[in-house]
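Here the complex is missing one protein chain, while the rest keep their positions.
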Amino acid sequence: MRALWGLAGVAVAFVCSMVAATGLENGEKRSGFDFMTPETQALQTDDMSNPGMLWVLQGEQLWQQPEGRAEIACAGCHGDAGQTMGGVAARYPAFDEAIGRPIDLAGRINSCRAARQRAEPLAPESDELLALTTYVAHQSRGMPVAPATDARIAPFRDNGRRLFQSRIGQLDLSCASCHDANWGRRLGGSVIPQAHPNGYPLYRLEWQAVGSLQRRLRNCMIGVRAEPFAFGAPEFVDLELYLMERARGLPIETPGVRP
Amino acid sequence: MARALINVPKTARRGEIVEIRAMIAHPMETGYRMGTNGASIPRDIIRRFACGYDGEEVFSAELFPAMSANPFIAFTLVATASGAITFAWTDDAGETQTVSAEMAVS
Partner (left out) sequence: MGDPSRSHGLSLPVRRRQVLAAGLAGLVVVSLPRSALARPSLEEAIKTFTGGAEVLDGRVRLELPPLVENGNAVGVTIAAESPMTAADHVIRIGLFNEKNPEANVVIFHLGSRSGRAKVSTRIRLATSQVVVAVAEMSDGSFWSSRASAIVTLAACIEDLS
């Protein structure tokens, strides 16, 4: 089976070599939602069917729960997330003074835990971290992706673009080879989407759970037979910065559902 | 506490057929998968779901590993009296998680 997909990858690489890699034109920007079957779309749009809402529910409970040696809850500082967190996921990653580089939403939650709650960081892809991230991002659902215009993050975003366009792995493919040059075509039974981050964290039927954008990016890297960056690697934040710029204007869908 | 989403109408007319939807966070691990080290992941599923209303069990289900993770079940009930509709999910270890919702019937 793996050999088969390897062959499919080589076929795609061949197609890609013929099509010049170009960015997305404005009019053709489409969320991954548009490429799904009506059944999977219905799973996302109906909150009572969307399994991702289980993580939103958990996040809502964690938001209220005092944590760490400071025994303070997220709500202790930020109050009602419905009032204070709207639009945050639409503009993240943002520049973090303390570390001198951009930080993503999950990173911000963990740095808040360390600095304010004086609690241990939550593990990457743990239900708790995913739940809080999903809950916060959910407060921006329906808002257009609007990356921060902070000059300090520009070099990191540029690095993200470079990573997006760099060929990697044994299949020698870049993100752009598939998601810029061949979106809308098929790889095996699946449509190749444009790779927008506007639904994350999201519920993938393949995962049978909610997962982060970094988990998805690692899957892609493994798919092209490259060594994936570790969870929390700065390269992932840079990539996310570029992906958010590329997705500017698309609505936040968190929690999205994807096959 | 149970991580469950249930959808019950807040109000109904007596005799009205209402739709109920229930979903609980659970991996529904089949027992047929292998983990990263090649060892099989032990089975862990919700085995039974039951809904109680107005004095008795009105709906139940026996679940097998072919039920999706985070099992979702939608069914109907006849609104007979105001009160709690209770939901109970019992797993392989025999542990039961319960949630309830109120419905006012006029």
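Going in written order, the chains are labelled A and B, and every chain counts its residues from 1.
Please note the rule applied: a contact is a pair of C-beta atoms (placed from the backbone, for glycine too) under 8 Å apart; a residue touches a chain by one contact, two chains touch by 3 or more.
Remember, predicted model here, so these are calculated numbers, not experimental data.
For the chain that does not appear, the touching partners among the shown chains are A, B.
Touching the chain that is not shown, out of A:Met36, A:Ala89, A:Val145 or A:Leu250: A:Met36 (per the contact rule at the top).
On the side of subunit A, the interface with the absent chain consists of residues 2, 5, 8, 36-37, 39-40, 42-43, 51, 187-190, 204-208, 215, 218-220, 222-223, 228, 259, using the contact rule stated above. For subunit B, the residues in touch with the chain missing from this view are 17-18, 30, 32-34, 36, 40, 53, 56, 58-69, 71-78, 80.
As a convention for this text, only the chains that are shown with their structure count from here on.
Centroids of subunit A and subunit B (each the mean of its C-alpha atoms) stand 31 Å apart. Contacts from subunit A toward subunit B in the complex involve residues 48-49, 51, 53-55, 57-58, 61, 208-209. Note for the complex: subunit B touches subunit A at residues 1, 3-5, 7, 21, 23-25, 27-28, 68-70, 72.
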